[in-house]
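Shown here: the complex without one of its protein chains, the others still in place.
Then we have chain A:
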Amino acid sequence: MRPANVLQLGVKELRGLARDPMLLILIAYAFTLSIYTASRAMPETLSRAAIAIVDEDRSPVSGRIALAFYPPYFAIPRLISAQEMDSRMDAGLDTFALDIPPNFQRDLLAGRSPAIQLNVDATRMTQAFTGAGYVQSIVTSEVAEFLSRYRSGAAVPVELTLRARFNPELNKSWFGAINNVISSITMLSIVLTGAALIREREHGTIDHLLVMPVTPVEIMLSKIWSMALVVLLASAFSILVVVKGVLAVPIEGSVGLFLFGAALQLFATTCMGIFLATIAGSMPQFGLLLMLVLLPLQVLSGGVTPRESMPEVIQTIMLAAPNTHFVILAQAVLFRGAGLSVVWPQLVALVGIGAALFLFSLRRFRRFLR
């Protein structure tokens, strides 16, 4: 293998890319606007949750409770009748419906421990859990405050001070922005290498390379470095300008270390792109394969939902995917300010997966060229 050939062929790839304006526009979009929009759209965990209140008591305490729900966590509650409750929940208009029974205040003061019913639309999993907790604590504190005027507490004076580290306000958009950068990195690197390879074959230009003293390793490496470089530059821009600059996400750790991890991730995903191209017979098949690979990579890598809560089997299988390690690395470096001493296992894993994918796809690539 001669490094000069790899360099020369890679430069050729870059010039080719520069001549596809539509693709350049899409790359720019994926790393700027798409990330910005996704991040801005991302709600706080509980954001403007739709809540309705059926107030059958109409007492001071029930009025107090109704007033305690306000943005940003909850939308201003709608006061509805008991009959409306079901149909509104069916239509998905309300995620929560709080039903305060008649004579609630009277029973409360009489110590009869009355019950308030909270209906939760459990098909909206994200809001269902956290929202129910919020509603509970809001109602409890309102009732407690109301009661405190009547009798002083026989409560245990232990206070729980909760602090979220690394992202004190639990601002979901920070995480969303980074997660989208990772998705774009994966998607783009697979498409650029894989589809470009199929195009070369469909147009017959790959034959030309094969009569020259150029080996398959050189062809493959040239595609890998050139496309990885494009994506790496785009993601560096995205992290520094869009995420850190425009979206003002505070980045704790070293961007350099993150980009180093991204480079390793790109090594793995570009190899994956070549691998997919060698098994897809045509561009439409490649398009479908891409979807089959991208979706699990995006959804199961721990970027959308926490890894811990996935079934054991899936956690184990996903250890073979580069994204899993890259997501862990990105979170540790960018949010927790972790250094090399912390993320080295992820780096090692990425190198290992990348090397395995490289060797595997090189074998397939050699056969593909026959």
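The criterion applied here is as follows: a residue touches a chain if its C-beta (ideal position, glycine included) is under 8 Å from a C-beta of that chain, and two chains touch if they have at least 3 such contacts; residues count from 1.
Assume contacts and distances are computed from a predicted model.
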| item | value |
| --- | --- |
| Among "ABC transporter substrate-binding protein", "Anti-sigma factor", "Ribosome-dependent ATPase" or "CcoQ/FixQ family Cbb3-type cytochrome c oxidase assembly chaperone", the UniProt name of the subunit that does not appear here | "Ribosome-dependent ATPase" |
| From A:R64, A:R78 or A:R124, residue that would touch the chain that is not displayed | A:R124 |
| Omitted-chain contact residue, chosen from A:A52, A:A66, A:I80 or A:L188 | A:L188 |
